[in-house]
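Please read through the structure below; I'll follow up with questions.
Only a single protein chain was left out; the remaining protein chains are all shown in position.
The block that comes next holds subunit A.
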Amino acid sequence: MIERRLHPVTPFRRAWAPIAVLAGWAVHDPDGTQQQLARLTTTVLLLGLAVLVPVAGLYGFLSWWCTHFAVTDTELRIRTGLLFRRTAHIRLERIQAVDVSRPLLARMAGVAKLRIDVVGADDKDELAFLGEQEARALRAELLARAAGFAPETAREVGEAPAYELLRVPPRALALSLVLTGATWGSLCAALVAPTVLWLTTHNLWTVLATALPLFGAAGASSAGRFVGEFDWKVSESPDGLRIDHGLLDRTHETVPPGRVQTVRFVEPLLWRRLGWVRVELDVAGSANSVLVPVAPRPIAESVVARVLHGVTVPEELSRPPRRAGWCVPVWWRGHRLAVTDTVFATRHGLLRRSLSLVPHAKVQSVRLSQGPWQRLWRVADVHVDTGAGKTVTARLRDAQEAARLLHAQAERSRTGRRDARPDRWMTSG
């Protein structure tokens, strides 16, 4: 077992910490900071800096010195901590996703961050920073070992060839953001609320205090999303699904085969004329949720067919019985359900439609619930729980149909698992 260290650039990242703390304090209490600063002379300030920076540097260096990682046949071991030692052993066959991300500054320094998503793991289990080449090689090695290659060959396998499935053009992405209600909603809020406040209070500070966060939110939901989802590329390779995106911070995600728990097609009202959809996915223990930010529906469906093998998106979805209108007026029409031999699919929403697909093999438990009012109208809800902590619900089904659905779904989820691929997908897959 060879223990390795992170890239020597890493200590500089830690050196930021005391400056960040000071900045946080200054923002939190501006008046107090000003008073304190006025009392200090230049010499004291310089002396302070002369002490603080080496201390921070030393801390950064020591914590870098104490952090080791090693890849064994079955585990990734991370040993870290200066005062409080911490050892994390991550089982390779349980890896849900591997991300290589390169924030702007890291890109300049030629380093990358490697994050491994495992169910129930902490955020701390990321390797920051590694050399760019090293990060790529380690990612390939981890995935090769997780796939079940022998340790000697795992390193030589190298990066699996990728086949590009989809690339989102910047124009389509920009147009999709323009056609999203949230963009306009946050922009309107950012313009209207400060104006109203100015007219009523004439207090500059109140207006600034409300305007800044609102403009921040508006920026994040439009420009931020554009920058984050710029040049979105989805490709397929033997070690899983690759997602590349970002204008300033580049992120490279890999989801090994068979890790996707649910897939959602979201169709905002204004996108429907263009036939565009946004595809989201849930992977257990992973924070990433977008598969395709925007794409024409047939293309998105073909991508989903590659992600969930042999799954076709059901066309015909059945409506709840008419009397369900007594339980949920108007919106009951939006609740639809379809069960095919591969997926359990439900849709909800009238204006912004959201269609969720759960492969039968990913169902953890099935529940039926019925309140007193629902019983009066002989309807019931069927909930399907998945491993990513998401529950997909078929609402307002006929009570007898729901009871049949409950048992049939439990049966399907059990048999659906039999022909699923093993965790180590290259061993007998």
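The rule we apply is simple: contacts are C-beta pairs under 8 Å (C-beta built on N, C-alpha and C of every residue); 3 or more make two chains touch, one makes a residue touch a chain; residues count from 1.
Throughout what follows, contacts and distances are computed from a predicted model.
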Among "Glutamine synthetase", "YdbS-like PH domain-containing protein", "Hydrogenase maturation factor HypC" or "ABC transporter ATP-binding protein", the UniProt name of the subunit that does not appear here: "YdbS-like PH domain-containing protein"
Which of A:9, A:137 or A:368 contacts the chain that the document leaves out: A:368
Interface with the unshown chain - residue positions in subunit A: 119, 259, 261, 284, 362-372, 375, 383, 385-387, 389, 391, 403-404, 406-411, 413-414, 417, 420, 423
